[in-house]
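This report concerns only the one structure given below.
Complex shown without one protein chain; remaining protein chains in place.
Chain IDs A and B follow the sequence of writing; residue 1 opens each chain.
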Amino acid sequence: MGKEKNENVIESSLKRKYKLQAKDVNVFYGDFQAIKEISMDIKANSVTAFIGPSGCGKSTFLRLFNRMNDYVDDFRMEGKIFIDNQNINKKKVNVELLRKQVGMVFQKPNPFPKSIFENVAYGLKIQGLKDKTFLQERVESSLKQVALWDEVKDNLNKSALALSGGQQQRLCIARTLAVEPSIILMDEPTSALDPLSTAKIEELIHELKYKYTIVIVTHNMQQAGRISDYTAFFYLGEIIEFDKTNKIFTNPEKKQTENYITGRFG
Amino acid sequence: MNNIRKNKIKDQAFKALGMLFTLFGVSILVVLIYNILHIGFTRISWDFITSLPSRKPEEAGIYTAIIGTLDLMLLTVIFAIPIGVGAGIYLEEYSKKSKLSSLLEINISNLAGVPSIIYGLLGLGIFVRYFNFGGSILAGSLTLSLLILPIIIVATREAIKAVPPSLKEASFALGASKWQTISNVVLPSSFGGIITGIILSLSRAIGETAPLIVVGAMAYVPFVPHSLFDAFSVLPMQIFNWTTRPQQGFAVAASAAILILLLITFIMNGIAVYFRNRWQKKLK
Partner (left out) sequence: MTNLDQYRESLKQSGLEMFELCEKQMLKSKEAFLTHDSDLAEEVIHTENRVNALDLKIDRDCERFIALHTPVAGDLRFVLALRKINFDLERVGDHAFGISKYIIEINTPIDPKLLENLRFVEMYDSALSMLDDIKEAYIVDDTKKARKVYKKDKVLNKININAFKVISVEVKKDPNLIDQYLLLFSVIKKIERIGDLITNIAEEIIFYREAEILKHQKKKKVRKPGKE
């Protein structure tokens, strides 16, 4: 009995150290197994990159953390996902509340066909927050965080669709930040953008990590090298290697990892 | 003659044939309209519009018919829109994909193609007889609502389907509930498509005669209906009625009424096209 208690103390202090955790996770779409026995611990205020060939489960795994897979037919999960120590798949968990804690940015910028202001304020308005001053302050600070404020401050009522691709993606990030999540999930956020916009967003991610915990799926290995602290290499639904980024890129443990990183396969 | 030349000739021939058929169709329409215009244009006047029908062709007017048409359209809209749009939203957003739902989808599309007189018989049985509404505007509008319901449901579903799923994803990812997503993102985006569908279905309903005859729209209503339960008439009925009379004057009056009906139809279609264009631009 005493030993059990000690183990729980150790486990729970470990849990406190980690912002996100996955334990023995398996994911199935009907008969197809997309994720095989993955466990992972992610620290707060870090940038973790998921790399690997297409269709290896990176996006699926990412979406477990904000339960976006719930909308897919045939989706079934085994194992546990913890955020701040709490199992997010328990019945009592309010999914909408979860998503205010865990924001997501998608591959193709997807601003609503509304004004710039309305886009950024959307997440707040659906929570019932109406106070105009509050909304204006929050919108301004979010747009400043993504370095868009100066470009759009005189045109907040213009349609968001009039912005360029890179600006739209930054707008989507601002929209996510406005809700003040503590975790931001990014699913290939720059793959649809030109190099200059990509560089701006990478800079942004580098600054954001001091306030947020970021997990980013990327096809661009150099991007993972540039911006992440930790990297996980996915292959066919499994994690082959998960370690500090500079270890993975200078001296990975597994040959498979080395082959992928040096471009010899996948 | 080599292949290139053969293809070129086929190309030109097809083009010419196409133009010929188009001209044929258009010219028939032109001839018809010209005919009607020729006969009835001079008959149109403010008097004509505001006079009640009468046994004397010179005094006959379309006042009752127009009021009847407008009242009918209004009531039909009130009944059909909430049910049609609501059903469309439910079917597209809430119901799970299953064998039953696919069956439902096929059947709703089928209903849109059912001959309108069947709806008339349905309306007769349920609204006129069973509920005892009699041959009233209420019965007529409820019948027409059933008629255009499938069209509105399909139009609503198509408009909702056209909203990119990425927008819904974005909304969910920000913590919106299903209903919040529908009312804040899906409906505003599909609004144009839905309106287009409603207007088009209405412009079809305006011209319906058979089901209304069955339900009991009267051909000769020399008064303005005041309550929902009054007898009524509509423009197509009035036209039908006048064309059956022997007097030449009525033929003229009928032509004039046809012109008014055509005008209303064109205007409604024009509005629908305008909305559809705005909506398509927004989606881009």
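Rule of thumb we're sticking to: a contact is a pair of C-beta atoms (placed from the backbone, for glycine too) under 8 Å apart; a residue touches a chain by one contact, two chains touch by 3 or more.
Computed from a prediction, not measured in an experiment: that's the story for all the values here.
Novice: Of the chains that are displayed, which are in contact with the missing one across the whole complex?
Specialist: Every shown chain touched by the left-out chain: A.
Novice: Who touches the missing chain here, A:25, A:135, A:214 or A:227?
Specialist: A:227
Novice: Mind pulling the subunit A residues that touch the left-out chain?
Specialist: Counting over the whole complex, subunit A touches the hidden chain at residues 199, 202-203, 206, 222, 225-227, 245-246, 249-250.
The rule we apply is simple: only the chains that are shown with their structure count from here on.
Novice: List the centre-to-centre spacing of subunit A and subunit B in whole Å, with centres computed as mean CA coordinates.
Specialist: Here the centre of subunit B sits 49 Å away from the centre of subunit A.
Novice: Given the complex with subunit A, which residues does subunit B contribute to the contact?
Specialist: 97, 164, 166-167, 169-177, 180, 184-185, 188-189, 282-283
Novice: Can you name the residues of subunit A that touch subunit B in the complex?
Specialist: Going by the criterion above, the answer is residues 66, 68, 71, 73, 96-100, 103-104, 106, 108, 110-114, 122-123, 126-127, 172, 175-176, 179.
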